[in-house]
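What you see is the complex with one protein chain gone and the rest in place.
When the chains are written out, they are named A and B in that same order, and each has its own residue count from 1.
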Amino acid sequence: MRPFTYTGAKNTAEALQAASSNANAHYLGGGTNLIDLMKEDVERPDELIEVASLDYKKITSNENGGLTLGGMLNNSETANHRDIRTHYPLLSMAMLSAATGQLRNMATNGGNLLQRTRCPYFYETSMPCNKRVPGTGCGAIKGMNALHAIFGWSEDCVAVHPSDMCVALAAIGAKVEVRHPNGSSRMVEFTDFHRLPGDRPEKDSNLLPGELITGIHLPKPIFSAHYYYLKVRERSSYAFALVSVAAGLQIQGGMITKAGLAMGGVAHKPWKLVQAENYLAGKMPNQANFEAASELAMNEARPLEGNKYKVEMGKKSIVSALTQAYERKA
Amino acid sequence: MTNTLKAPAVGAAINRVEGKLKVMGMAKYATEFSVENKVYAQGINSTIAKGEIIAIDTSEAEALAGVLAVITHKNAEKLNHFEEEMPLLATTTIAPVLQSPKVNYYGEYVGVVVAETFEQAQYAARLVKIEYKEDSDPTIQFDESKSKAIKPKGNSDYLRGDMEAGLAEADETLDATYITPIEHHHPMELHAIIASWDNGKVTAYSSQQMVNESTIAIADTFQIPKKDVRVITPFVGGGFGSKLNTERHVTLAIMASKMLARPVQMTVTRHQMFTNTGMRQHNAQRMQLGAKRDGSLTALSHDTLSHTSTYQEYQEPCGMISKMLYKVPNNQITYRLIPMNFQTPFAMRAPGEATGSFALESAMDEMAWKLKMDPVAFRIKNDTQIDLGADKPFSSRLLIECLRIGADKFGWENRPMQPRSKQEGNWHVGYGVSAASRKSPYLKSSAKVLLKLENEKVYATVQMDATDIGTGSYTIIAQTAAEYLGIPVEQVTVELGDSKFPITPGSGGSWGATSYCNGARAACQSAIATLKKNKNIGEDQEITVAKLLKQNKLEKFEAEGTAVPSEAFKEHSVFSFGANFSEVWVDKYTWMYRIKRMVNVGAAGTILNPKTAYGQIIGGLTMGVGMVLSEQTRVEPNFGNFITRSFADYHVPVSLDMANVEVIFLPEEDKIANEMGMKGIGELGITSVAASVANAIFNATGKRMRELPITPEKLIEAPVEPGVLA
Partner (left out) sequence: MGELEKRKKNTGSDNLTEDEKKIFDQLGLKNGASRRKFLKLVSSASLSVYASSYATSPLFANTAKDLPHHQRVMLNEVKVNLRVNDRLKPLTLDSRTSLLDTLREHLALTGTKKGCDHGQCGACTVLVDGKRKLSCLTLAATCEDREITTIEGLADGNEPNAMQQAFLKHDGFQCGYCTSGQICSSVALLEEAKNGEASYVTEDFRKIETNLRLSEEEIRERMSGNICRCGVYNNIVQAFKEVHSGNDEMPSWEFATKEQMKKAKNS
């Protein structure tokens, strides 16, 4: 690991100030991703500004009738919070599918959004990777890409976003609250928070330099009766998703009134399946409709050489997740 | 001579005698000894698959505060070298490193940095810049390099009868190839060492499975007398074969210590454990079987294509099991190796049997399906009490008993004959079986026993250079000494893992327990015999050791003993046998699967301690589950590095992957095997799991999976076998 200066920010102002004064400083949340990448020499900050102890550790009501998750609250406490479990169980389930108890106790909500891809070329400094060193080429697209994207990739990068929490947030429809170093705040729609690689794969999100995630705004409680987070992986726990599906259904009088559907492990950002969501609204919750929705969802899939299996797996997983969400006893 | 004066200690399910140290965090592993003035080393790895170093810039690294040395081929100590081309890799093989600019594979050590602190060494290693001239055609793709295969030097091809004739007389034949990937041992403790070079003498706290072999390898590498090398390794955090050899980090640390005159601590990173501490190679095993309608096998061939490195030879004996497990008159075993630009593979838990049994026992299941025979009955039909491959009788062989008792316990009769016919909700449910066998060697082993009489009680200390790599050596040696001295196990202390103790063969190859315990037995017997002889007490007279010491007017006494295999042992084939039954549930949608339960039966002679023996079995089963479920190291096709490079991509099983396992031991005592009647058990468990699960997956889904690991991505695309109703 390269040497760095450790700055323990006492309050937000200090953190923002420190960040604005050093373009090569990184915020340190739980460190579960950043410290790993620094040991790998992938991330090379010369200053860490510790923000995990800043005072954004609560879950509060917001003006939309929903809840706001503190950006520095850890994943365990978020997923286990009484109100999250009661009103947004889809989020709890997705969060608890990630990593392990130890890691979730450390990982912050803000850090989770900004965790970087697990593409092995990105991790291996001796390999070409546009995300790590722009202009060196994408090793994966010509090499091994079984774990890579089937949607929205570019010739420059085919990596996927690894977060589970974010898949649920995309299905639920959240907003991210960020503070700019100049003191101002802004709110970013969740679907606009992460970006597709295009020709700038080094940028994972649309955050501006120095911006600090302080909270995640959830809409009014949603999908609290019919929810399922399905995660397909190589072992039954402690593994990133090959593909994952967050499925939420609102059902009234035997009819789907609203569907939330998003996938993980398939794109550079959590992949919201808008067409399928729209299709399901107003339909009966049955196998035929779930299958039709899964076909629609996969319409635009563009698999790579090594990950064709993800199309079939994606379809099947959508049907399974929707079925399990529907069949859940309300 | 079992002492009959007290309840036997051997066979009791006692807790591990070193257990308290382990659960309290007090057991000391290699880098946990306090060695004053030590410094830290970090290895540097090559980033090309084949070629040569043309320039090295160490200036930036050397300028860092705390950095003491950057060692590369340019300034390294001259070490011993290999005399011949492609020597066979063995456990005493020298481990020269940094001797030339040549690069043989991606990840080979090309340098080492030594610094005052760990953090400094890690960072400095990143700053060393190396330029290479790359060779344009490294051999990195197995499937495209088959034409480069050679016949290994250690020629182990075998033929009995006539394969063609055997196939011609068969009613059903099978010709299928089974693939197993590169796997890595990955013991939890990273390979590590604290090395001190002091006036030509080496002290190495090094995580090793075989102490004596390690002192030989170190002495020969540095061309110093063996007596000047001391290896200390009282606790080894797992090995599974990767710590049999003395790997090159050991050489690096000792070399650095010699050059800097300071003790050097070096820990191999988890990333480096993919490239610098051995592996199990990729195997393609072609199986041809012929059988009569009544189920009798007429022909069996097992042709293995694997790879070795471009500089050493290692060949995993995959076909061994096909030579001896079934009664088949016509039998052919061959091996071919592709020299590839990877490190030399080496034994991983049950080398040959773990991989070979996947091929053989899958093929047996395929043949049973073709014959419409029950797979248990098919195996029993082909049982043999004679090892046809070695032309010797088995010392004991309870395979039929393993299969029948296991089938009963498991409820095998509920297995659907038709694949893909049993469902539970969204799950396809299937049952699988596999037979298991594992050679049980027994090697010369010595021990010293020190007796002390104190307040009428005899306390004994047993010393051996044996290791406990989690196998329970401490405990079963203590039990053995207690048994043969006739004292409570609490009065026995066992000291292991130090080259100053008497020589044993070390832990590996399923010979550890047998050899160690018999060595300890011999020492105890020799102590008693001497004490009796001194006082003219008849050999058969029963008398306590306490009395013996008193009659000899001794408060202290020590004796050494050595155990060697008998003639009877040499005249027989000595194997442990087993059977594994598994129930697997496969998700219809995601094709993820769960192993719901397993029954495992083992016949391994006297069970010294059922508690630790059970641990060995479930440990093997868990690693076997890893083989079938997820373990594989993939090669990057353009660069030749392992793209599977961390514990986050190399998926070993976690707790949730395992299920309830019932283990049944068969009561037996194999006195031909050795005086204590015991046989190896550490590798029996892993043998057969992969086939058992793959066969259960076939039974559940009708999909025949011939390539490990069996992942959801493969299952989802695999076709249903012809003849199975979809």
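Assume a contact is a pair of C-beta atoms (placed from the backbone, for glycine too) under 8 Å apart; a residue touches a chain by one contact, two chains touch by 3 or more.
Every value quoted in this text rests on a predicted model; they were computed, and no experiment measured them.
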With respect to the chain omitted from the figure, which of B:152, B:486 or B:619 is a touching residue? B:619
Touching the left-out chain: which of B:658, B:672 or B:720? B:658
Contact residue for the chain not shown (choose from A:76, A:154, A:250 or A:275): A:76
On chain A, where is the contact patch with the chain that was removed from view? 1, 3-8, 10, 13-14, 17-18, 21-25, 28, 30-32, 35-36, 39-40, 46-48, 50, 52-53, 76, 79-80, 82, 85-86, 89, 92-93, 96-97, 99-103, 105-106, 224, 231, 236-238, 328-329
Residue numbers in chain B that touch the chain omitted from display: 13, 15-16, 18-29, 31-32, 34, 63-66, 117-120, 123, 186-190, 235-240, 267, 269-270, 400-401, 404-405, 408, 469-472, 601, 607, 610-623, 646-648, 652-656, 658, 660-667
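We take it that only the chains that are shown with their structure count from here on.
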Where on chain A is chain B touching in the complex? 1-3, 39, 41, 118, 120-121, 123-127, 139, 142-144, 146, 230, 232-240, 242, 308-310, 312-313, 316-317, 319-320
Taking the complex as given, what residues does chain B use to touch chain A? 47, 119, 122-123, 126, 426, 587, 589-592, 594, 629-630, 634, 636-639, 641, 643-646, 648-649, 651, 653-657, 709, 711-714, 716-717
